[in-house]
Structures are given as C-alpha cells and as structure tokens.
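Note sheet for the following structure.
All protein chains but one are shown in place.
What follows is chain A.
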Amino acid sequence: MTQTDEPFDGRRWHDMGGQPAGPVPDDQHDFSIWEKRIDALMVISSTKGYFTVDGLRRVLEDMGPDAFDTMTYYERWMASINQNLIEAGVYSTAELAQKMSEVASRGNTYGDAAGG
C-alpha cells in the first residue's frame, strides 16, 4: 500500500501505519527467563497502580527509532518499565545503582547471580 499524497507533518517515527514496509518476519523463538520476568514485572507494576500500558508505550515511543533498531523487544520494555518506575517514585536512581552493583558482585552467570 502506498502512502497517501497528503503529507503528515509531525507524524512520529513509531506511527508506522500506511508507511512502506518490508517483509514481515514470522520466525518465533522461545522466551528467555529474563524476558518472562520483564513481562511479569509489567503486569505487577500495572496491578499495583504504578503505571499503565499507556506509560509503557509513551516511553517506548520517546526512545526514538535508534532504540527500535538496536534493542530487542524486551530490552526496550525493560528500559521503559525502569523509566516509569523511577517516575512513579518506586525507587530512586541511586537505589537502582546500588542494587545493580550488588547483583553484579554475585558473579557473571545467571546461577551465581540468582543464588546470591
């Protein structure tokens, strides 16, 4: 389908409906445990009232097209959930930094980190 001849000044990058597109990849893959956890984190965050799927989408859109090209689907979700949780005051950037440091100190493998 070709784009209409009317220009859409101000159309944002993620608003792709009607734009030229390549083939649709239909390959599937099993989700990793961390991807399932990110999905669960979104459900928990929404259930607890920290933010909604609309907040998730808003940050995904604000990341811009570079993130769409360089990050995987759940990597983008992880970044958006984190941004929304900080905005909601669930934790601070400093608390996040401390926690990341603690987890990293447990070891490099999933098993080491989970067993800490």
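Note that in this section a contact is a pair of C-beta atoms (placed from the backbone, for glycine too) under 8 Å apart; a residue touches a chain by one contact, two chains touch by 3 or more; residues count from 1.
Going forward, contacts and distances are computed from a predicted model.
> Tell me the UniProt name of the left-out chain, picking from "NADH-quinone oxidoreductase subunit M", "Cytochrome P450", "SH3-like domain-containing protein" or "Sugar ABC transporter substrate-binding protein".
From the choices "NADH-quinone oxidoreductase subunit M", "Cytochrome P450", "SH3-like domain-containing protein" or "Sugar ABC transporter substrate-binding protein", the unshown chain carries the UniProt name "SH3-like domain-containing protein".
> Sort through A:52, A:72, A:92 or A:105 and give me the one touching the missing partner chain.
A:52
> Using the touch definition from the top, which of A:18, A:65 or A:111 touches the missing chain?
A:18
> Residues of chain A in contact with the chain that isn't shown?
Those residues of chain A that touch the unshown chain are 1-6, 8-12, 15, 17-18, 51-52, 54-55, 57-58, 61, 84, 87-88.
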